[in-house]
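One chain of protein is taken out of this complex; the other chains stay put.
Now for subunit A:
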Amino acid sequence: MEPFQRLDAVALPMPRPNIDTDQITPARFLHKPRSDNHGAYLFHDVRRGPDGGMDPDFVLNRPDYAEAKVIVAEHNFACGSSRENAVWGLYDHGFRAAIAPSFGDIFSSNALKNGLLPVRLPEDVVAGLLAQLQDQPGARVQVDLEAQTVTLPDGSVHRFEIDPFARHCLLNGIDELDYTRTLSPEIDAFMNRYGHENR
């Protein structure tokens, strides 16, 4: 996994609640292998008009946000299905952080394991950020994982909370599975005891 330390990038506003993972990556692309560019499937249907052509008004299609690496949305971002493809789509498109007041639980967990940082900020802070981004298309935010802060376009700095282990793994690009495998003796001991108790 690619380490995440600091990010200074254009932020894309998507001022909607409950954006579900079916919208982020439609189900008919779920069988595509990880080696594909999943950015091509990102918001595939909602970014297109009824004729199948790109909707120039959809925020992801606007030139202001071509370089965006941060996506900002209202509460319950990426709720619904457990498809890790939703994370792959955002990541492959270039996003490295998502800011919202809350996230779907499974998405949040998937994101952390793929180098995409989910940042929870209070509802009013996100509302303010969305307003700034809509007023100044192409405005940048700074996300500092080491300091656990986000700096908004207006210069205000906001601290966010993140699980310490997930932070450690992201900062250093560490894979959780490699770490867990060092605990094999403990797992074996547990399984022996557990199997005995459940006979």
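Everything that follows uses one rule, which is that contacts are C-beta pairs under 8 Å (C-beta built on N, C-alpha and C of every residue); 3 or more make two chains touch, one makes a residue touch a chain; residues count from 1.
Everything that follows uses one rule, which is that contacts and distances are computed from a predicted model.
Participant: Just by its UniProt name, which of "ATP-dependent helicase Lhr and Lhr-like helicase", "Putative circularly permuted ATP-grasp superfamily protein", "3-isopropylmalate dehydratase large subunit" or "Autoinducer 2 import system permease protein LsrD" is the chain not shown in this complex?
Facilitator: Choosing among "ATP-dependent helicase Lhr and Lhr-like helicase", "Putative circularly permuted ATP-grasp superfamily protein", "3-isopropylmalate dehydratase large subunit" or "Autoinducer 2 import system permease protein LsrD", the correct UniProt name is "3-isopropylmalate dehydratase large subunit".
Participant: With the missing chain put back, which residues of subunit A would touch it? List them for me.
Facilitator: 16-18, 20, 22-23, 26-28, 30-31, 33-34, 45-46, 50, 74-76, 79-84, 87, 102, 104-106, 109-110, 113-114, 163-165, 176-177, 180-181, 183-184, 186-187, 190-191, 194, 198-199
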